[in-house]
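Questions regarding the structure given below will be posed in turn.
A single protein chain has been removed from this complex, and every other one stays in its place.
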């Protein structure tokens, strides 16, 4: 008979433990929710400073208004009000490569470009960043996290997260490389692009030592809180039906356009 | 052209606001994640005490080990490792009427049985509770939140949440009625059942003034953190494939059992 | 060690069976997809006539243009193009009580109102229907499947499905009661409402002897084909980004509206 090991939740007739601690006595009332999420993901309890940076990231990613994920949650609730879990799950399914992906892409990209021996000063980081940006440019690839379609003069989340990480002594190599990319890329690209706030979140999460494979997961956790906010607002000030009708009433029926089969 | 109103996230070229506040300056680094989730759901900022009770609830519901939702997230990741969002969404879809439903059911049930004029002492609550339990018994209906299949002598989360709510001055009518049900039900049912920890969470959330329609949503928020923990553990100490094989290798092919068509 | 029984797919090193038949030799190339779906759901192979009625229902429910489910699939693909399964799953999650629910609600409602001894002629069905409609009216409840917000003079799918079922000798008690409701309800309600096409689908599925608990499932199966069509069209003639922008660019930021806490 196989045996399934876990360090997460466990319960007996009289006790419940979580991560080896008594859930009722040691966790409830003592551990904040951001702190707990960090602890569950890493199986180590974060410091106060780590929790603060982590929660700053979650705040930065929680809600951006009428994103596709928010619209999807509202429309799914309109269509299936019997299932709150379905409305939230549908919204999270939009958390993929395009709208929420930059956090993970940026964290992974920076991690992949850190050398074994890290630079020791800004000049060193700038040299590394210059090399990274040039290589991407030559390969005609974007640098993940560089640029923003709205905040063209700067994403206000970026300097704030740099500041919070600095205050907590958690300004590590990923943030250092990202900052250097911000400084040197005009030399290569011939124009100044902002450092994306979702991208800096990826850098900060990586500096916190969180698993790179799950950086998108933390963006989804933040977004779950945002989608509950969207649902709560939809319950009291609904817009879902107006959105639906704005599409349905403006549909225009056109002739089928057969998918081409000629050649291969 | 329709206009879509929201008090949640909004952004311009230079600024991002959330709930009417500057996201970068006033929220990031200053608002914890549990506090933010509460704020997003109610559009009012909770007090420190409200946040503490809310986060105690989230801790109580975050993870219970190998629940169906946890198994589903692990198996979905095994089958589709390309989509972290799919694995989390699949797990949340199990957050329905049976395994996560007691929180919402209990909160709604208690709310529906609060009279316009509330009792002023324990004797008054006991009389109300006696009436509620008797009515359910006569209708052969269960009292949501009464009983637990494992913690038969008491769910350790229950006294802890009562204590935290009391400490914060947030022991309101829903918790009062639930506690009274705990005291009086043996008189009616002839046996003593524990007050379920997920049920007391529903009572506490209702006393916090959170929307009843979304009580399940908060359980899902807590569970999202738990499922990220499950995924993180699966990445390093996988059991998903063993679970899959334990089922697949023990399948037994049987004859079809045609769905009956006789009668109507 | 538990053992898991199934009559569905099974495979050994050399063979694959499905429902007790050799998949390659007896199913592939010999069984149509609608027929197979019916067979899988009931574990009995349908007749040619049953398959025709079943496929007529699936055609009736496959796609209705820019429904919330279609919009959701397109927006989810826009946001997460890395996951076709996520876009389809998100769309299906809108298949709940409101937009796809009438099929199941109508089938269940009719079934619940069939007497042990069925009427033998139209007069008998009319008397039964009159009683059913009156009872609903007195309880201030709607009759599921009666009425349509667009096809106010008649849903073209309804007479067609009655005709196909009649041609195949599959016009059973559920369709009979639904037709009678169509004839008699003006006597009670004082106005003539159309019989909804999604409702008649529920009646036809129930007459086919399909499990009532899964009537919604068949609507979802039909819709899966429709959503693949929506995705295929989105890939070549995208509208998802226009839909997103039509909402996002017309957002209006308003003051937070705190959820009321006064009273209970």
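We just call them A, B and C in the order they show up, numbering each chain from 1.
Here, contacts are C-beta pairs under 8 Å (C-beta built on N, C-alpha and C of every residue); 3 or more make two chains touch, one makes a residue touch a chain.
Predicted, not measured: the structure shown is a model, and the values here were computed from it.
By the touch rule given at the top, the unshown chain touches A, B, C in the complete complex. Summary of contacts with the chain left out: across C:42, C:79 or C:196, the touching residue is C:42. Per the touch definition above, the residue from B:9, B:32, B:95 or B:211 contacting the chain not shown is B:95.
Across the interface with the omitted chain, subunit B contributes residues 1, 65-69, 71-72, 75-76, 78-83, 86-87, 89-90, 93-101, 232, 236-237, 240, 243-244, 246-248, 251, 257, 259.
Annotation for subunit A: contacts to the undisplayed chain at residues 1-7, 10, 17, 19-20, 41-44, 80, 82-83, 85-86, 89, 93, 111, 114, 118, 172-174, 209-211, 247, 250-261, 264.
In the full complex, subunit C touches the omitted chain through residues 2, 4-16, 18, 22-25, 27-29, 31-34, 36-37, 40-43, 52, 54-56, 58-60, 62-66, 70, 83-86, 88-90, 92-96, 100, 150-157, 159-161, 163-164, 167, 197, 211, 213-214, 216-218, 220-222, 224-226, 228-233, 235, 237, 239, 242-243, 246.
Just so it is clear, only the chains that are shown with their structure count from here on.
The copies subunit B and subunit C differ by a rotation of 180 degrees on their C-alpha atoms, rounded to the nearest 5.
Of all residue numbers used where subunit A meets subunit B, over half belong to both copies. The two sides are thus made of the same residues. Centre-to-centre, using mean CA coordinates, subunit A is 37 Å away from subunit C.
Measuring from the averaged C-alpha position of subunit B to that of subunit C gives a distance of 31 Å.
Among the residues of subunit B, those in touch with two or more other chains are 2, 4-7, 10, 41-43, 83, 85-86, 89, 93, 211.
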